Every structure is written in structure tokens, then in C-alpha cells.
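Only one structure is covered here, and it is reproduced in the block below.
Every protein chain except one is present and positioned as in the full complex.
Going in written order, the chains are labelled A, B and C, and every chain counts its residues from 1.
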Amino acid sequence: MTAIAADLPTSYLTEEHTIASWLLTKDHKRIALLFFASITFFFFIGGIGAMLIRLQLLSPYGLLLQPDMYNRMFTMHGIVMVWFFLIPSIPATLGNFLIPLMIGAHDLAFPRLNLGSWYVFNLSGLFLLYTLFVGGVDTGWTFYTPYSTLFANGHVIGAAVAVFVNGFSSIMTGLNFVVTIHRLRAPGMTWMRLPLFVWAIYAVSIVMLLATPVLAMTLALVALERFMGVGVFDPALGGDPLLFQHMFWFYSHPAVYIMILPAMGVASELIACYARRPVFGYRGMAYAIMGIAVISFFVWAHHMFTAGISVYAAVVFSLMTFFVAVPSAIKVFNWTATLHKGRISFDAPMIYGLGFVGLFTIGGLTGLMLATLPVDVHVHDTYFVIAHFHYIMVGGTVSAFFGGLHFWWPKITGRRYPEMWARGAAILTFLGFNLTFFPQFILGYLGMMRRYYAYPPAFQEWNVLSSAGASILAVAYALPLFYLGWSLLWGERASANPWGATGLEWSTSSPPPKENFARTPVVKAAPYQYNPEDGSFVSQDGVAHA
Amino acid sequence: MQWLPFWPPDASNTAASIDKIFIGELSLSLVILCFVFGMMIVFGVRYRRNSAADRSNLVKKTWHWELTWTTGSLAVFLALFVWGANMYLWLYEPPRHPDLEIYVVAKQWMWKAEHPGGQREINEVHLPVDKVVRLLLTSEDVIHDFFVPAFRVKHDVLPGQYQTLWFKPTETGRFRLECAQYCGTQHAHMIGDIVVQSQADYARWLSQQGVHKSLAQQGEQLFRSFGCSGCHGANSTVHAPSLTGLYGRVVHLQDGTTTTADERYLRDCILLGASHIQVAGYPPIMPSFAGQIGEDDLMKLVAYIQSLSRQQQASP
Amino acid sequence: MTKKPEPILPYVIAWLVLMLLLGLSVLSAYLDLGFFHPFVNFGIAAMQAAIIFLVFMRLRGPPSLKWVFAGGGFFWLMFLYGLGVIDWVTRSGFPSQ
Partner (left out) sequence: MASPMRSLAPEPQFATLEQQTETAQLGMWVFIATEVMFFGALIFTYYIYRLIYWEQFRLAAADTKILLGAINVAILLTSSLTMVLAVNAAKEGRQRALLVLLLVTAALGFCFLGVKGYEYVQDYNSSTVPSVNFLFKSGYHSPAELFWIFYFIATGFHAVHVTIGIGAILVMSWHARRGRFSPNYYSPLEVLGLYWSFVDTVWVFLFAAIYPLGRAIT
């Protein structure tokens, strides 16, 4: 990257060229790129797992992988994708890069901690890779006891340690964001002037801080039980396996919102910018984000409706789940309303953004079905659930991640990407995704179970369709690697504000200088002051643009 | 819905109810989906960048719109919740007096079922049509899940605990039984068949199994061989509660609380003994049988104690 | 530059009160309080924690935002404890005590 950027004006990329200047950097922008490299690596590791799963399921008889191997494969896919890609995806890369820029700060509050977070993340990654090398783990990413503690034949302790250490990285990043957003906002940047992306990252950080320690303790208990042979979840001692599930989901349900909330933030930025219109109901959107973050903690046992919990507890958690759907519904309707009387252009990030809204809506509506107790009794642990959460996490989060990456690409690298290729990839993503996962809803209702390496032959047509979609999706996800890589070398130089967006990050040069802003900006305007009538806008530092 | 190429068979009273609520939600989702996608397309075309559409008088006050769709979705969600919760309580609350009780023990990777008459089968459960069936489920090792897609019911099967599940098959035929909770290497092969037969066929099948002792009789044998009858028997001099009529009754415990003597209670009493469950008015001398009785035998003992109550009901 | 020394006395008093509460806690071990035992034990612990937070950790004073985080963890635990326990107290008999 250093050679590429050599002829650019002085920026964070060209400030220093040594390897040490990258590996020991305290600059949040460089750390964001380091994180980006790490999670890209893990995205493709997890992606290989997904491809093997889909190849295996082409045939009902499980011809490709032995059952034990298949179990290790979906476990690896789950662990890698959840903890090593989705959770850090938007916060640690785009969030790291953009939060100080968006609030007009020179850096995060604790730059050393930020760098430490990256090292801890990689350390946990090494633990995970070690676990995979010595044979992997076959518990599923949920580590359910007593299977994981007493019966599994994989390397449960290695995987648990990897996820435990990974939690520290989450906590360090979250702590940094919370303190930064509280203490380092530029003069005039009141809470109600924060871009929605900042709101989303703030909410996510709070969730990370409050939920991750519970997971850390839960997995520590699992690892200790496996190591010692006795433990607090052991049914032989009167331990309750459901206690593990309660504690696990107390983290892992909010973790779903750790994955989706930043995506909502990104989508809000994209839609407002390309519709050239203020976000419909900014306040409502901000409150909805916080509302989702809070209520997400009260719904965890909806993963356990058939697990043997008390029916009354199940009813309470079902009610809570319907409550958390309300702010999500508000967001969908507000995004749609933002398009009304806009001045809409369909650049690649906008296609990703609208794709996000569409896929999130489908994911959300099927989420309502899962919140309905008797329907969940039927489709729980079937492909219906698989399809539902892939619509949220892959259709939602990954689409928004790619959208955000394209949107801020000129800011990050100082180069434009090839627009036509990007639009092609965005459309391909949407189509491939639906082809992959929509058949799985049908399979699920028919009764195809998750984590089966072989299945009744009657389900084969739908599975073949799904695998075909997965290959399209793989192409759509690999394409950006090439054309974005191309743009690094030959892409057109980007101006400071190529999209005409209002955020503070666009008021500094592309790519930004090391200290972000020549002088600390003063915020004079609310975000998203676009005027669709003539396409003019007022950026947050108060400058009017024609 | 059988005419649809992607609809599972529905073969129980529970299936029809769950299909109803699912179809309701499916239709609602379609309406919302058409609305959202429709709006996105209409706005996208009408307000594309180069169109000359009027963009003046932008909605400034948004709160009443937001209030509309907030209360709207809240009302719809609450209605769905009430509908669902109501059905769930019916679905997961087994009837007190089922027509038939089947005892199921799951282990890696098979289903073992025992009929009240003592008939045993593996990975197959024969049932009569149009009878209310109640299952008593437990596991010998990890968590499994008893799932019959055609009946739309599933329930996790936990080690060290009893779970119950009920349904009434309404169609004869063979239906898939699956393990729905990931349980290890051969999880995908922990499958079996539910064979629903006409009541005459079922009776014939039962009689062909060559079983001479019912489950309760086998339990009675164990009751003696484990020495339970020494204290709980009719002629015992030890002050231990009589078990006749115990099942289903309310029990008063030493600490002042009460509990219902269901299968779980019986199981805990046998396994944990008096140190854990102390019945009011009796000395704490019941020993613990933890680690001495397998899940199969426990089920037989439970079946025996249940039968003591049924005899009493039959001859009041 | 030396600031006016801060008096030691309030800290020592706080320490004495903490010790007194510790004594109470040990004493409570030998009483039969039945159902209220955990309430007494954790009540004393909560008082001790409050004193440590307020005096030794100077919860009063800037930045006032630290109140939110100091209490936030405990507040959030209530949701885990409160919602979590619903399951066990209403479950039909695990174990049937």
C-alpha cells in the first residue's frame, strides 16, 4: 500500500512508510485498515466453510464430507463468521476509521488500547487457527452443554479460549468508542447532531460492554468443566444445562444486534446521501437504535422456547421479542419514507443500502413468525431459522458493510472505484443472496433440520437451488476484491467530498491527514441537511454547497 | 395446504392449528413486504435524480407519521403475541389423562420407546390414530430433541430431567421423527418413524410383540429388587409414605411448600432421596439412588407408581 | 507545589464502618435467618460496596458521568437475574423441591 500511495499528497497513508509505522501505529485510521486486513482473511476462511457446506448439501446422501468433518465445518463457519467477521466487521473497521472523523476528534480516547485491541483480536485468531489445525471443534458455534463439556470429541477448550480472548478485543474497542463519543465530540456536536452511524456505533459499544463479559464467563465455565471433568453445568451433579443456555443467549442474542445495529447506521447514511434528503424522523431513528439496544437484552430466551424452559417464561420472552420488533419496524418505515420526494441516484452504495432494507425486512418479518410461540415450536432448529438469521446477518450486515465500504472507499484510499463493476456486484449480491436463502425458508417449514449432513431425498431440489445461489453469492463477494484492488492502483483520484455528503468526515481531504483535521472543526448544523429541490446541501460544519 | 408442492403433511390436531397461525402471519408478511417494496420502487422511479417530480413541501413534522406506524405495528404485534401465546400454552400443557402414555429415552444416536404394555421399539413409535398421546421424554447423555414435522411439535429432551409432549394423530401413515437438537457425529441419523395405525391395527401390533409383562409390572419387579417395597410396601413397619394414589396428588414438604407429585417429582425423590426432598411428617431416611438406576429402569418404576394411582381411580 | 492536605479522618471512619459491617456479616453466619439469610448477607455486602464506591473510589466529583457506568453494570445485572429467574420459579418442577 505504501508504494501505491507514494505520489499522493501527505495523508495518513503517506505519513510514514515503514512496516513498524503500521504495526505500532496509534492512528485510528491505520488501525482500521489493520482490522480490515484481519477480518477479510477470516471472511474468506468462513466463506470456504460455507462453500463446503453448500457443496455437501447438493446431495442428500452426504457424499463429500464425513459426518464428523461436516460437523467441524459448520462449527468453524459459525465461530469464524460470528466472532471473527460479523461482530468486528463494521465497528472495528468503518467505525474505527469514521467515529473520530464524524465527531470531529483527532483520534479515539485511548489509541494504545485501540492498537492493543487489534493485537488481541489477532491473538484470538491464532488460537482459533491452532484449534482448526489440530482438528477443529464439533459442538456448533453455540457450545451447548453437556455435549461440549462431556461428550464432544473436538478441541472445545481451544475454541473457547479463542472466543474468550476475542471478547477482550470487543470490550476494548467498545470501551474506546463509548468514552470517545462521550468526551471527544467537537464543539457544537451535540447528541442530536450526531450522524446516525455514530448513534449506532455508540449503542453497539454499550451492548458489547454489557454482554461480552457474560459470554466470557460462560465459556470460561465450559472450558473449566471440560478441563476438570466436573463443572457447574454437569447434569449428574444436578447442574442444569438450561442455565448454560440462558447465560449463552444473554450474550448471543444481543450479539445479533451487535451485528445488525452498525449496519442500520450505515444504511441511514447511504440512503440519506443518495436520496439527497434529510433522514425521515432523525430523532425517532436515534431513539429506535437505543431502544433496540436496550430491549435486545430482554429477549434472549426466545432461543429456548422448545428447550424445556417454563412455559410462562417463554410467554414473557415472546412478548419482549414482539416489543423489540417495534423499533425495527419504525426504522424500516422511516428508511422507506426517506425516499419520498428525494432526488434518488442509484450508485453502488445506494443499491447495497436499498438491498439491505429489503433483505432486513424479509429477515424481520420471518423473525416475527419465530417470535410467535407455536410457529417457533415447529420451525425451531430447522432451516427456517437458518434462513431467517442469514437474511439479517448476511443479507443485512454484509450488504451494509459492502455498501459502507464503497461509500467511504474514496475517503479511506483517496481513489474512486469503477462504478459499473460495483453496481454489478451489488445487484448480483442481492439476487444471489435471495436464491441462496429463500429456498431454505421452504426447506425449514418442510422440516429439514439444521446441522444435518444428510437429508431426505425429497428436499434435494430446494437444496440444489440454494447451492446454486451460493455460488452466485460467492462471485458477488469475490468481485470487489478485484475491482477495489484495481482502483487502489489505477482508480481516479477522489476529491474531498465526491458524493456531496454532509458529514464532518467529508470536510477534510481524501484521504485525511494523520491528525484528521487541520484545525478542530466547529459544528453548526444538524446532519443530513440535503435539499432535494435543487440538490444543494449544508454540511455539518455549517458550509452551504450549491 | 396439501396441494402445495412445498407444504409438509399435517397429521395431528396440533398441525392444523399451527398451520393456521403460520398462514395468517405469512399473509400479513406478504402485505407488508409488498407495501415496503412497492413504496421503494414507486419512490425510486418517481423521485429518481433526473425526474421533474415536485419535491417542494417536504414533510417536516414527521412525528405523527412515526406515531401511526409505531402504534400500528405494536397493535398488530400484540395481537399476534396473544394468539401465539394462547396456542403455545395449549400445545405445551399436556392433558392430565391422556389415552396413551409412551415412555421415550433418547441416547446418542437412537430413540428408544416403551409402550405401557411393555412393548419396546427402537427408532420407531407405533401409535393409534385419534387418541391423545402423551410422551414422557428423557435422555441418557446429551440434549436431543423429539421432532415430528408432520405433527408440527418438537421438544428438547434433556439429560437428568423429564419433559412431556402431547398430540393427537389424525391421519394414519408413516411420518418422520427427527432429532432437532445437535447431538454429535451421527446427529443426522438420529431419525426414525412414527407409525400411526388404525386402532385395530395398533392393537394387533401390540399383541404381536410377544411381551408378557407390562411396563408397570416390570416396574413392580424393580420396586422389589431395589428394596423399595421394604419401606413403601403395605406391610412395612418403617414409617414411609404409601405410594398408592401418590401420583398426581399435592405433596406437603417439610419446609412448608407444596408440590405436585408428577413424573419429575418421582424421579427426583428416587434419585436424590430425603436429603433433598423432605416430605412433611416423615423421617428423612429415604436413601439416594443416584447412579444406581438407569433411565430405562427409572421409567419403569415411574410407570409402576403411576399405575398405583390408576388402580385407585378405577376402584374408588 | 503542594496542595492543602486532605484530612485522613473520613477515610479512617469509613474503614471502621466497613470493619463493623464485616463483623455483622460474620455474626449473621451463626444466626438462623431462614429465607432472609441471603438478603441480610448481600444487604451488608451492598452497604460495604456503597461505602467503598463513595469514599474510596470517590464516586462523588467529576466527571459525573461515572455514576452512570458505576451503577450501569449492577443495574443491568438485575435484568439477567430478574428475567432469568422467571424460568426456574415457574418451571413445573426442576427439581421438584
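Just so it is clear, a residue touches a chain if its C-beta (ideal position, glycine included) is under 8 Å from a C-beta of that chain, and two chains touch if they have at least 3 such contacts.
Because the structure is a prediction, the values reported are computed rather than measured.
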Missing chain: touched chains present in the view: A, B, C
Touch with the omitted chain, as defined above, among A:Leu52, A:Leu128, A:Leu175 or A:Met320: A:Leu175
Residue of A:Leu58, A:Val232, A:Val311 or A:Leu428 in touch with the missing chain, whole complex considered: A:Val232
Of A:Asp107, A:Asp347, A:Glu505 or A:Asp541, the one touching the omitted chain in the full complex: A:Asp107
Where the missing chain touches chain B, by residue: 272-273, 275-276, 288, 290
Where the missing chain touches chain C, by residue: 1-6, 8, 11-12, 14-15, 18-19, 22, 25-26, 28-33, 37-38, 41-42, 44-45, 48-49, 52-53, 55-58, 62-63, 65-66, 69-70, 72-74, 76-77, 80-81, 84-85, 88-89, 94-95, 97
Positions on chain A contacted by the hidden chain, ascending: 100, 105-113, 171, 175, 178-179, 182-184, 209-214, 216-218, 220-221, 224, 228-232, 236-240, 243, 247, 250, 515
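The rule is short, and it goes like this: only the chains that are shown with their structure count from here on.
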A-C or A-B - the one linked by more C-beta pairs in contact: A-B
Averaged-CA centre spacing for the pair chain C and chain A, given as whole angstrom: 37
Touching two or more other chains - residue numbers and ranges from chain C: 92, 94-95
Chain B, residues touching no fewer than two other chains: 161, 272
Touch list for chain A against partner chain C, complex: 182-183, 210, 214, 238, 240, 242, 246, 250, 297-298, 300-301, 309-313, 316-317
Contacting residues of chain A [partner chain B, same complex]: 62, 67-68, 71, 138-140, 144, 146-147, 150-153, 235-236, 238, 241-242, 275-278, 280-281, 284, 305-308, 311, 314-315, 318-319, 322-323, 325-326, 329-330, 332-334, 336-337, 339-346, 354, 357-358, 361-362, 365-366, 368-369, 371-375, 377-378, 380-382, 442, 445-447, 449-456, 462, 532-533
Chain B residues within the chain A interface of the complex: 6-8, 17-18, 21-22, 25-26, 29, 32-33, 36-37, 39-40, 43-44, 47-49, 53-56, 58-59, 62-63, 65-66, 69-70, 73-74, 77-78, 80-81, 83-85, 87-89, 91-93, 108, 141-143, 145, 147, 149-150, 152-156, 158-161, 163, 176, 178-189, 272, 290-291
